[in-house]
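Once you've had a glance at the structure underneath, I'll fire off some questions.
Left out: one protein chain. Kept in place: all the others.
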């Protein structure tokens, strides 16, 4: 049986070769444990090159759910809650990780995967006394779980709203690479640092074996964070593994280049689908595409490719999710496009 | 300034080269995420070769504190507690990780780093009604935090006591390699599985970059454990990293050979110290040594070597901790022994 | 300024005089503490008279939020969740009490204040793997937060659904008196015990100073519950206070008679409002009424009475909440009805 090409997600492969090389090169260096190793130190310096404030505290952890539960439990008082979209990863796909640290998530309807000021203000206006939790933080994902991207203007607006209502703004950047490599939005890492009180930069979905860098532009919020890391089981004895990922990806522009590659391959697919006359559930912006395809088309594509059927619609159609990554081979995309064109031609010739 | 040789701990170096090779070889294989990758599957099979019961559930996580908080919070009811030694890692060095999941640790005095049935029974006999927590689990470390090793007889006795008093027996194996490679004790992995309800095998301190394999000889206790993994932020997207560590170390006897190497180098140092007339706070059994040295001797050793001064005693002496590892270079041990002998000779000639 | 008559809630007054008398009579009896007093024992026996199974475990606690957090945290594993209506008290009005014990609430849209099997099944069908919490309990309120009542048939249906999907059924009975005293539904306490795994009977809103009796028809679920009581701060040193409430109310039919009184006074108001041509947001069934009134009418009523304006609607109308209780004076209801009739007459004469 031939191996199918997978567009299921952006963490199917290992790591960019430079990371493995760096691990090998430094393997027998004796290093201090628990994050005080020289690789982590250099990795922090490498990230800081992209930020204005050189005193910004940075911590490395292994994964996204870990980063989310750490930041939220570190910053909220017991009776404080966090506002998130109904489609937010912390609400839907983290097995109650946030609630397990004692905090309620106030969900608001999403629009194109994003939170809107109106919906946030509704939640705030409902929470007025001690019989309800006190919203104290806003959680957004950039890119969102649905592949959409908050523009600078949208981020500014949310940031202003947060300041006015005394909410901390926390940005989940598991797919930050895709957001910062979009042609439509000229976003840079330092922009994110302008708007967020705390955010993280994920590499697991962009060429790292593991790792999220938690960044505190609001530096005083980081006080005691190393204690939280240890308490929640997130402080790695050999911090060098995490350091190596970020050092290799941020000592030059590799992280952003790989993000751009993923986006470009996605756009090639998106264009082919559009040309073939298919609609999208969400406008393509990054490395996650949500085209609406007839079941016949889906069946034919699944003969050679793997991807998720996201949501069944009426009338013989479904939304599917197609994901590209840093490792997506352009020739695999060629094949996918050829297949689509083949189907189109066939439809035309049948028509 | 010359680099000093470190005997501070057993996690100063990276990984055994075979692990890095395996990661490199399999790097571009497309694998399912979240622990369903083929490397993890093979790694589990490799570990099972050392166990009798081939249905034993095994899960991989990144670190020891994570393993501890996961197992304990997964298995205890809210009002149940865990009994541990006053020197137990979960009590002393995990920033309240267990309490953060809601559970009290009932501490008992240790004897040679170990828990004794008498001390455990005292705790049990004191906890009789609903005004106190209900002890439901026993935590021991093998090797202990002080480098001592529970013998088969001691493990049998604790296991019997646990069964009689309805306690689950949980063995922290962050340094299991050292325990299973001791000449004094003919312990095998399957012995541990005989006595424990749940235990873990750490590789971070024996040649892995990261990783603990949580093993449930009492298989029904594993029910729902994958949910706990995800909730506590321990489920890695690229489970292949963990799989690779255990596959490389357990597909043959590498894990045990490396443990033996660490122990042997420690014994060489222990013998040299004994020959030089020094006493030990604890009888040397594994890769952690706790000699009692005069401050003058400590000063001289610290000129060339790094290690922790553990506890200051009266009369110009301190307990120091010297740790060897899978990566300890025998020629570095030669140098350490030469230094000791040099000091001895000097003392003799001064005498 | 004249004192206005309050229809704001059913806990504005103290207790039925018989409770105060019983407290006074037994005041200087020396009694064991922490729930082992003779009053609590007699109170349990009094409640058991209304149940078939005489071995049903019963525990007394001070309040409803306490009862909710106790039952839920006692019965759920860390990664398990509870399903509740969006209007459920545990979701909306308990300051994240359930999440503070570590558990997520899966909310479903309510219909007439109630949960429907269809909506519950949707939640269950979405929660299929370890990336999401595992629903393990269903929470309903009887009467609901909106004053509606689950019929026997609806309870049977929910109970069947719970058994089929391995959910425990938990019924919040803060206003159980109103539900068991409805003319439309011939529900008895033993019916509730038939359907629920665990439920509680509140007296705070029906003539007690404080108190909820937590009842475990599924007796094995009560194992260790006294430990949970103590741990969560719910075990009162002078359990006699709680015992006295339930003994006075359940040694005969007083609890149910007082519930009936509250319902009857509410129905008198409801009839008057209907006769006056007003609609209801929810069909009146118990002691909570939700009529839709023009703002003019509301203003006039607020001159003499107190009640909550629940939700502003368009077109000059609002939903208001009018609550009667065991202590509602029929002559106060007479006045309210007279006021309504006066307004109607005026409207008619103006018309």
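By written order: A, B and C. Residues from 1 in each chain.
By definition in this document, a residue touches a chain if its C-beta (ideal position, glycine included) is under 8 Å from a C-beta of that chain, and two chains touch if they have at least 3 such contacts.
Remember, it's a predicted structure, so these values are computed and weren't measured experimentally.
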**Message:** I'm checking contacts with the chain that's been left out. Which of C:30, C:54, C:125 or C:220 qualifies?
**Reply:** C:30
**Fill in**
Touch with the missing chain holds, among C:97, C:136, C:167 or C:289, for C:97
**Residue of B:49, B:131, B:163 or B:312 in touch with the missing chain, whole complex considered** = B:131
**Prompt:** Which chain C residues touch the hidden chain?
**Reply:** 3, 6, 9, 11-15, 17, 20, 23-24, 26-33, 62-70, 94-97, 100, 204-205, 209-210, 227, 230-238, 240-241, 327
**Request:** Against the chain that's been left off, what residues of chain B make contact? List them.
**Result:** 78-79, 81, 92-96, 99-104, 130-133
**Complete:** Per the touch rule stated above, chain A touches the missing chain via residues 34, 73-74, 77-79, 101-102, 130-131, 133-134, 224, 226-231, 235
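The criterion applied here is as follows: only the chains that are shown with their structure count from here on.
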**Asked** Considering only which chains touch which, how would you classify the arrangement: line, ring, star, complete or other?
**Response** complete
**Message:** Closest chain to the overall C-alpha centroid, by per-chain C-alpha centroid: which is it?
**Reply:** A
**Asked** If you average the CA atoms of chain A and of chain C, how far apart do the two points sit, in angstrom?
**Response** 43
**Item:** Separation of mean Cα positions, chain B and chain A [Å, integer]
**Value:** 35
**Prompt:** What is the distance in Å between the mean C-alpha positions of chain B and chain C?
**Reply:** 53
**Prompt:** Which residues of chain C are in contact with two or more other chains?
**Reply:** 78-79, 101-102, 130-131, 133
